[in-house]
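With one protein chain withheld, the remaining protein chains of the complex are depicted in position.
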Amino acid sequence: MNIIVSALSFTYPSGVEALHGVNLAIAAGEAVAILGENGAGKTTLVKHFNGLLRPTRGTVAVGGWDTREHSVAQMAARAGYVFQNPDDQLFERTVQAEVMFGPHNLGRTAAEAGAAAADALAQVGLAAQSGANPYDLHLSERKLLALAAVLAMHTPVVVLDEPTTGQDARGVARISGIVEALKAEGRTVIAISHDVDFCAEHFDRVVLMAGGLILADGPAADVFARADDLRRADVEPPQLVRLASALGLLGAPLRTEQFVDLLAQARL
Amino acid sequence: MSAFSLYVDRNSGLNRLNPLTMLALIGFCLVAGLALPGAWAPYAVFLLAILPLAAGGRVLRPFLSAALKIVLPFAVSVTLIQGLFWTGGTPIVHLGPLSLKREGLIFAAQSTGRILAVLGSFLLLALTTRTDALMIALAQHGAPKSLTYIVLATLQIAPRFQAKANTILDAQRARGLEVEGGIGRRVRALIPLTIPLVLGSIVDIEERAIALEARAFSRSGPKTSLLVLRDSHMQRIGRWVLVGGMIAAVILGIVLRR
Partner (left out) sequence: MIDIQGLTYTYPASETPALNGIDLTVPEGQLCAVIGANGAGKSTLCYAIAGFVPHFYNGTLTGRVTVAGRDVVATPLAELAGEIGLVFANPFNQITGARFTVREEVAFGLENLGVPRDDMLARVDAALALVGLAGLGDRSPYALSGGQQQRVALASVIVMRPRVLVLDEPTSQLDPVGTREVFETLAGLAQAGGTTVVLVEHKPEWIAVHADRVVVLSAGRVVLDGPPAEVLAAPELSGYGLAPTRYTQAARLAVGRGLAPGDRPLPVTLEQAAPFFTDRVSP
């Protein structure tokens, strides 16, 4: 499902102007990472994708639905949003019930919701804990649980807010696998993240934001090669890009294999 | 996100008073306004004591704007409701089928006066006295440290609590929770909205307890303070005079009411 953002400006009731005429078209099945420092407007932008915020000026359409004409509950069936802090949403007595909450709200039957929950829990690696109380899990597991709660809603668009913070290497590998699986299913995946190395490896397109504007937008390798824009957005290049540039290699390698290929070519 | 505080630093005489002296002054206004008999006593206290103090503290403008915003709607509604619907009163003004009753209007004037005196006193305290200074002063005079801590921390954490509640609302709506509509739907939405708030606060409280402990909060022995509270012999005498004034006002009120 595609997302079309046209001339979007947004001003908070406090008077803070967070977005100044943003244009962005995301095609169905794209994986997009949105980078920028705190206050750049990333969260304000993605909160428009499920109608949590409505444009002050301009429009946002998700799969042809203008977000101003639909309730957040209706938009939730199209764009799932995984919040950064899982403790802002967990409330059920069991892990299984927590994951069934979303599908239930979308009108699925108990059997459908149960099956979706079981699948989602298996995907995040929490199948064995389905009977546990969410608050008995470690924070990093609660974060995976919040992710499962959105996966079970089977939304065509999935928005992830800082998915890797607080995760150890196994947790990051688990989330990477889920992003790849969503891409393979043709779903649209959008992430806000400060973890540039994770973004470089799993997101084909990078949108760089600063001061409520899009500074750069394009294939990850192109955007990560634009050192000046990255500096203006206060975003460090990924480790491999920094290494390639220190070695004078041309191009921005996103994965270790690509870096080693570049190295091999340079040696020839 | 800043703290929930009305204090404005005007470097005025009131700002320089010891917080306890300010507290005694406010206490006197409050007691005099409520204890003295007659519908006009609270107005007299407001006009002759609270308002001049606000002017002296250079906070007259914020004081009046806040006081009017709260008292005016109250005064209008209490005048209309009590004036029109006082049962068995003496009608003095006729408005078509309805009439304003004398007794109802007197009652409305009395309650408005009391609200004015009480609200005005607290507003004056909030505008001229730093809460932290007041709590430090109270703690130095033997108030329980944990109690003064709770008052201060609550004032500072309230805005954050509201921000957290908004985030929870967003997170649950994003999972398809319908929060608008009939009363039944709204009641059902309460559980997913309140439980994360309560459980999250419990986690926060545990962390806060550890952070306080790491800063030697429970250590016994003499404490010092970075904030210097000015006090003087005159102020100490003044406080006792004001306490005497409060007692006198209460006695006078009882005697005159007989």
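The letters A and B name the chains in turn, as written, and every chain counts its residues from 1.
We take it that a contact is a pair of C-beta atoms (placed from the backbone, for glycine too) under 8 Å apart; a residue touches a chain by one contact, two chains touch by 3 or more.
Worth saying up front: this structure is predicted, and the values here are computed from it rather than measured.
**Q** Any idea which of B:L72, B:L190 or B:I210 touches the chain not displayed?
**A** In the full complex, the listed residue that touches the missing chain is B:I210.
**Q** Among A:A111, A:A184 or A:A264, single out the residue that touches the unshown chain.
**A** A:A264
**Q** Residue-wise, where is subunit A in contact with the chain that is not depicted?
**A** Interface with the chain not displayed, on the subunit A side: 37-38, 138-141, 165-172, 194, 197, 234-236, 238-240, 242-243, 246-247, 256-257, 259-260, 263-264, 267.
**Q** List the residues of subunit B that touch the chain left out of this view.
**A** 1-3, 5, 130-132, 135, 148-149, 152-153, 155-157, 159-160, 204, 207-228
Going forward, only the chains that are shown with their structure count from here on.
**Q** Distance-wise, how many Å sit between the C-alpha centres of subunit A and subunit B, to the nearest whole number?
**A** 45
**Q** Over in the complex, which subunit A residues touch subunit B? Could you list them?
**A** 47, 50, 52, 71-73, 76-77, 80-81, 83, 85, 87-91, 101-102, 105-106, 135, 149-150, 153
**Q** Could you pull out which subunit B residues touch subunit A in their complex?
**A** So the residues of subunit B in touch with subunit A come to 164, 167-168, 170-178, 180, 191-192, 195-196, 199-200, 203.
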